[in-house]
Structures are given as C-alpha cells and as structure tokens.
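Here you go, one structure.
Missing here: one protein chain of the complex. Every other protein chain is in place.
When the chains are written out, they are named A and B in that same order, and each has its own residue count from 1.
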Amino acid sequence: MNGMRGNEAAVVEVKSLLVKYGGNPSPTLEEVSFSIPRGSVYGLLGRNGAGKSSLVRCLLGQQKPSSGKCFLFGEDVWKHRSLLMARTGVVPEDPDAPPSMTARQLSAFFSRLYPRWNDASVFDRLRRFGVPPDTLFGSLSKGQKALVSLSLALGSSPELLLLDDPTLGLDAVARAAFFDELVGELADRETTVLLTSHDLSGVEKMADRVGMLKGGRLVLDEDLETLKGRFRRLRYANEQTEDPALYGQELSDFDAVKVKVRGWGVEAVVSNYGDEAFARFAAKEGVVDAEASALSLEEIFVAVAGEASPGRNT
Amino acid sequence: MKTTLAVAAREIVERRLVLLGTLLVGLLPLTLPFLPGLGGAGARDVRFVAAFYLALTIAVAFPIAFGATILVSEITQKRIAFYFSRPLPPVSIWAGKLLGALFISVSGACLAAIPTILVDGKRAFAAFDTSGPATVYFVLTTLLLLAGAHTFSSMVRLRSAWIVLDFLLAALFAALIALSLRSLFLAGFWNLYEMKHSPEWLAWWLAAPLITALLAASYMQVADGRTDARRSHGALSVTLWGLTALLALPLGGLALWVNAATPKDLVHVDGIQAAPHGTWVGVAGAVRSRGSAEASFIFDAMSGRFVKCPFSWDGTVAFSADGTRAAWGEPRFGFFEMKDNRLDLFVADLSAGRPVATGLEPAGWATLALSPSGRRLASFDGKTLAAFDVSDAGNPKQIAVFRIARDLRYTFVDEDTIRAFPRFFNTQVKGLDLARLDITEFSLSSKKSLVTGRFEPGTLPFLRLSADARFLVGTRRTKDDPSAPQILTLHDGRTGAHLMTLSEDLEAPRVRFLSGGRMAVAGVADGKGILKIFLEGERSPARSIELGPAAGAILGGEVSPGRVAVALTPFRSNDERSRSAWKIVFVDTGTGAVSAGPDGLVPADRFSSWFSPVLQPAEAGLPSSCLFLDAERRLVRIDPATGAQTVLLGRSK
Partner (left out) sequence: MTRGLQVDPSDAVPLWRQIEDNVRRLVASGAMKPGSVMPSVRDLARDLSINPATVAKGYQRLVDAGVLDVKRGEGTFVAEKPPALARGEREKDLEGGAMRYASLAVTLGATNEDAMGRVERSLGFLRRKRDGGVK
C-alpha cells in the first residue's frame, strides 16, 4: 500500500492517525489504524473523551489530522471530501440541520446538492416514522430529529453510512424504529456502516466488527464473534492460599483483564479463553468450583475501557 | 455554481422574514408627514429624508450584523458540519453564504425605500444616486462591511490564541500602511489632480486590495479550517496577514524608495537657486520611478554632495552671502494635511551636511533671508519681520521683531541691517499709497526702522540687486504689451533715486552685475540679440554688441571673469520646440568678441530672483554661472576654459 491512496477494497481506511491540539500535551488520537470492508457494519466504541468525535471529523474530511490519513473508497478524504460525501450518508451526534427548515425544505435543498436524490424515499420513511414533513426541524423532538436525519442520510442511497451515536437520548420506540429502518436498508443494499453508539446492545446486534478507543488509541479492532469468543468471566474459589495478594496467580495461563477478590473467591475476566485451557485450569490444584460465563459486549467494554459504562462522547 | 446558488437561496429563504420586515419598516417614512409639524408642503421632503436615512442605516447595519453571524456562528455552534458532510465544495459554502448575505443586505436597503418610491413615484429616485458607479460603490461597500465584520467577528468569537497575533499584526500593519501612505502622499507620489480630481480614487485603490484580502482570508478559512474553529481562525489569520504583508511591505518599501531619492534620481531640474557665493545650488524636480513625486536638495555642483530638504517646494532656500549656510522651511504636516499652516525652520552648515531644526515655526507663507555670514536669520510673514541669532542653529535667539503692514522684499545689507523694498506686480494703480513704495532699513541692534528712500511709482523694482546692495534695477513698460520694448532703469539701492536709464529699446531686457563694477544688459531689438556693457560710473554703454538673429535672449552669468554667456532663441515661446533651439554665445566684455558656445543650453538660474520674494544680491563671477539646463532640463556644467560639458543632474530619457 502506498501513502497516497488507500486500499480500494476497503470503504473506510484509517492509517496511523494522529490528532493533536495545541496546548494539549497528550494527543487526542494516536496511531489509530483500521479499515472497514464493503458491506461491513463497524461498531466504534469509546468512553467520553476517548477521541471518537475527532476520529469522526477526520473520517468525514472535516478536520485535518496532525499526521496520518483517512481514506473513503480509497481516496484521501481531506482532499476529496466534497466528492466522497456524495457517496456517504451522515447522521450526526447532534442534529445540525438548520432549525428553521422543515424536512421537506431540507430534502428539496439536498436534491440540489446530491447527484442522485430520492425525494420519495425520504417521505416514505418519514411517513413510516410518523414524523410530519412540514414541521420546523427545530420544533421536532430529539427522536424525530434523529429519524429525519436518518431519512435524509438515506435519501442519497449512500454506499457508506456514518451513524454517530444516533440513538442517544431516544426513547425505546424511536430507537426501535431507527434500527428497524437501518436493518431494512442493510438488507436491501449492502451499505457499509460505521456506527458509534453508547447503546452497546444495539451495536452488539448490528456490528460484525468492533473497534474500541481508549485514551486516543485503538485498543481493540476485531470481529465481534472472535472478540466474544475469547472473553469470559471466570469465577472460582481458591483453597491454596489465604493471602489475597497471591490470588490470581493460578490464572497465569490466561490474560486476565481484570481480577477481583470477592468474599466467596475470585472473579476474573480473561481475554484468551479456550475450552481446553479452561478444563486444565478447572483441574488445577486449589481451584474449586470454577465456572466460565460469556460476557456481553457491554461487559467486555467495561472490562477493557474502564469502570464506567460509555456515555456521551466529546 | 448550482450548489453555490442552492446555498445562497437557502440563506435568503431562511431570512425572508427579515426582508419582509424591511419592507414594513419602509412604510415608516410614509407616516412621518402625519406627525404635527412635519406635514404640509414639506411632506415629500420629510419622506425622502426619512427614507434615505432608513435605507442608509439598513445598508450599514445589515452587512455588519450578517457578516458577524453568518458562518462564524455556525462554526462556533458546530453547525457548519451540516454543509461539510454534504457534497459541497468549499467554494460553494463560502460563496453561497457570502452571496446570500450580500443579497439580503443590498435588497434590504432597497426594500426599505420601495414604499416611498411607490408613493412619490420616479422623483423619489432623486434622493438616491442610482447611477452605475454609485451602485457599484454601494455593492462594494456592502461587501467590505460584510467581509470586515466577518473577519473581526471570527477573530473575537473563535476564541483561539491567534487573536493575540491578530491584534498585534493589525496594529503593526495599520501603522505601517498609514505611515507609508502618509509618506507617499506627502512626497507627492500620487498626483491627485490627475487622479480624476478626486482622492476617492485613492480610497478605492486601497479598498480593492483590502476587500480582496478579506475575501481571500474568509475563503481560506472555510476551505482549510472547515469545522475546526482553531484551524479556521488560523487559516483566516495566515491568509489575511500574509496578503496584508504582501501589500504592506512593498508599500513600505515603496515609501522608503520614494523618500530615498538623491539628486542623482532627478529626472530633470524644474527649479534651481544658486548660492550667491560658492558652489551650492538648491535644485528641485521630479525623481525617477517614483510616481509623480518630486524632491528637492541643496547640491554642491562641484563635489556632488547634497543636503536633502524635503517639501521645500518653490526653491525658497535662503543662502548666506558666503554660501556656507542655508536656511529653509519645511511645511509642518499633520497626518495628511498641512498642520496649523506653519513651517519648521532648518539651518544647515552645508559643509557639515546635517540640517539642524531651529524650533522656529513661522507661518506657512513666511519668507526667509540669511545674513552675509549666515549667523542671523530673518523671516517675514506679511505682518512681522523677525530676526534671530542662529549661530547655534539648534538654539536660536530672537534679536528683534518689527511689525510691518505691507508686503516686502528684503535682504541683509550687513549683519546688523535688513533693507526692505516694496513688493509689487503693478505700481501703476491709481490712488496708490506712496508710503507703500518706501525703502526701509531695519537696525537689529537698535531695533529701529528708518525710511531711507522711496521707489518711483510706475516702476517695478523686482529685477536685480547688486551684490553690495548699492544698486537696484527697475523696469517699466512702454506699452501694455509684453513684447514691446521695456525701460530698464538703475536706482540707488538705499534711496531708490533714479541714477540712469540702462535701456529703452530692448524687448524682454535682462541685467546682470558683473565683476569690476560692470553691468551687462541683454535683450532683443529688430530681430537681433543685443548685449550692452556698462562700465562702473559711466552713464552710457561702453559697448553694444550684436549677437545675431534672435527672437529671445537670456543673459547668463559670468562664466569666467569678464566673459558672459547669452542664450539666443529663434522662438518667442519657451516650449519643447524652442528648448533645443537655444544657442549659447560667449561674449568677452572687454573686447566685445563673440564666440559660439554649445547649442541646446540655457542658463540654469534664468528665473531665480525673478519670483523670489527675498532679494538675493547677485555676486559677480559665480561658479554657478557655469550651470545650464539642456533641452531635457538636465543640469549641465560648462568648463569655461575648455568648453567641455558635464551633465550633473537629470537623466536621459
């Protein structure tokens, strides 16, 4: 791969991204590289301040990275933003449409910007969502705004859909409607999706690959299936020693992400689980009542990213 | 283009209520005549004036308000991403928003005037200048306000550290540009008269690059800054200050260049004034590659050394009789205009070179004279004749002040005495107060004045004074026809008493005091150049020499003792054609022998003392008598021994 063009097979490709802000000694993003193949749904996770917003802005060609490059469809997005945006639909974290325009006016405006614009599809979706097309955008509820944004993002039949925490603050009905529409879109057209969300169960259902930002670095970039396959929570009692300081030594065959000593024994999250390794572990001397349970994406996230669950990013 | 218009249309539609509002506000002027005292016959005028000021207010307020908010607010509120996540090239975002704001601002002002126009019909247009250029200015001014408000608002509201640099550079460049402009303006770099009689061209000359720089900066801000407020501000600042530097530094360089002119840069010499002794001359003229700027210097014709005396326009340099000191006044300027109409007086020891400010500040029209030694300086402003001791030029001491209520030409007779002569262009007016023709001496030590004589009515005492001030030459016309022969008379320099008639038959006669007490008079009679020589004390010419066919003769100085130069021309007028037709002849005043000199030259100081209000006694045998101007008005020195010509100043075209 040369530096001028990205991998043409990847719809999104990020190469050694570095974002620094003046006056801030530690970079906001550092050595971030990943790619999203065509048709893939990529879930991007990260806690507040992990650098998600900067990454999204770089990906959309709205911000110039300090170094490194972002490619969409193999083209440098900073250089070819305008052309690449014709193939990309964006649902921003904060709805940014002018509040004084109605959905109908917005659709008419976009029809003059995009080479192919499907006005009818926008109104079909709005009708399905039950969002009035002639209400000022600024007067809509948060959920309605997200649904209008999605309808508009899909109006250009994009090859890439970037959803930046689109369901944040939405009620269950709006969230269901949002995902329902997204599933339909994915089924009809093999749209590539980059989804960032605080709603990890949603990501868990939709994504086939996830990336996780922590402190500006991409600490995870992996197929969801293998990720979930290698993480387990182990619970066992230890009869070998009374000294809590020595607890966990028996886990040496595993990469323990987190070890907690409870009253009844030890609870650990391991990131390289395997059935046979576990059978050997359970048979170890002193390990009693060992059991392994699967982790949800949220639990993996908490184990990797830190204590708090992901909320709004910056 | 299509997307640009889409963005512009969106901006306009979003603000359609503003336009409707201006139309409604435009109804206000129609209601004013219903107020008590404003109705009646003047109702129409009330409407016009109100509509005009309403439109003007909107024309100024709208661009400032929209310039400060469109784009900047969207960047600070992070709503600008709405445009950047669409297939919109930056030029469409930038130009679309600019066009939208421009349209609303311009049409807002127009809409406010519409109701008045509807009521009063076409005549209401009289209140508005709707000519083509005025419309262009209106739109350009709106653009300037928009871009200016946007830029200022960006700097203040984007809240990045660039603002420190912005204000520093703004102050620096504003000072640099203002000082450069002032310097160029005062040096006469722009000929405002030629600039269509109007300095507004200069304003547009400056506004055009300013608008360009502001627009380019805002474009780069959008194109390169995008949604990143800090980068946005950076792109704006770098572009704006980069372009400003591109404009300001050459402008500053130009100002330095224009003011760094030396005598060598003189294209030609327009004014020249020779010191009564020595080799220094005051010269002024246009300088090479510096617009219409002119410069003046006191220049040593022998060594080429010079002292710059800026802004001394009409060659009013006063020299001491020994030619070692000079004094001149520089008009004092405020920022762009002459301030208080005062001069700052400078005195220079010419050999030392550096002018010394005396701190004296006579009125702008004051005339100056230096005493024979140059240690005393007199200035006359039309009411007061003041004398100072300027031995220490930086610390002058006032010696005497005389109040005089008439116009004078004056000179130092000696260190203590100033002699004043009447100054008239016509003494033949009826009912003339004869006291105004008095010749007066002012004694600096006794601080008293003494009337020593009176000039004859009908004679113009403004030709020449002998070096010792004993003799004065006057002229009188025989007919009211400038080409008719004039009567040239010699008078006692102190009493004004008529001593003798020098010439009655010569057209345009000129006179010179020569060495050894002799005098020369040159003129034209019967189509021939004539030179008459008078010996000291003799009442009739010792010699009258025919110089050959000529329509005009100009008497030069004594190029070497006893030898004078006369320039002859076959033309009466002094135009381009005649300049190259001048022929110099040298006349030996002892033998009357005439020898041909170079062609195309004319004595350089032919006009000095003609117009000067200060009578500079003409020393015989001046080295500056060897200075001539050629057809291209270059200053040429002729070696009297060999006849070799050296071009001292001025450049060949």
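The working rule: a contact is a pair of C-beta atoms (placed from the backbone, for glycine too) under 8 Å apart; a residue touches a chain by one contact, two chains touch by 3 or more.
Quick caveat, the model's predicted, so the values are computed rather than measured.
Colleague: I'd like to know which visible chains would be in contact with the absent chain if the whole complex were considered.
Modeller: A
Colleague: Return the single residue from A:205, A:258 or A:284 that touches the missing chain.
Modeller: Touches the omitted chain: A:205.
Colleague: Of A:73, A:254 or A:278, which residue touches the hidden chain?
Modeller: A:278
Colleague: Of the listed residues A:130, A:184, A:286 or A:306, which contacts the missing chain in the full complex?
Modeller: Only one listed residue reaches the unshown chain, and that is A:184.
Colleague: Considering the complete complex, identify which of A:16, A:33, A:139 or A:296 is in touch with the unshown chain.
Modeller: A:296
Colleague: If you put the missing chain back, which residues of chain A would it touch?
Modeller: 39, 41, 176, 179-180, 183-184, 186-188, 201-202, 204-208, 225, 228-229, 231-232, 275, 278-279, 282, 289-292, 294-299
One rule holds for everything that comes next: only the chains that are shown with their structure count from here on.
Colleague: Averaging over Cα atoms per chain, report the distance between chain A and chain B in Å.
Modeller: A distance of 73 Å separates the two centres.
Colleague: For the complex, give me every residue of chain B touching chain A.
Modeller: So the residues of chain B in touch with chain A come to 2-3, 6, 10, 13-14, 78-79, 81-82, 84-90, 161, 224, 226-228, 230-231.
Colleague: Which of the residues in chain A come into contact with chain B in the complex?
Modeller: It comes out as residues 21-23, 57, 60-64, 81-83, 85-86, 88, 90, 92, 94, 96-98, 100-101, 105, 109-110, 112-115.
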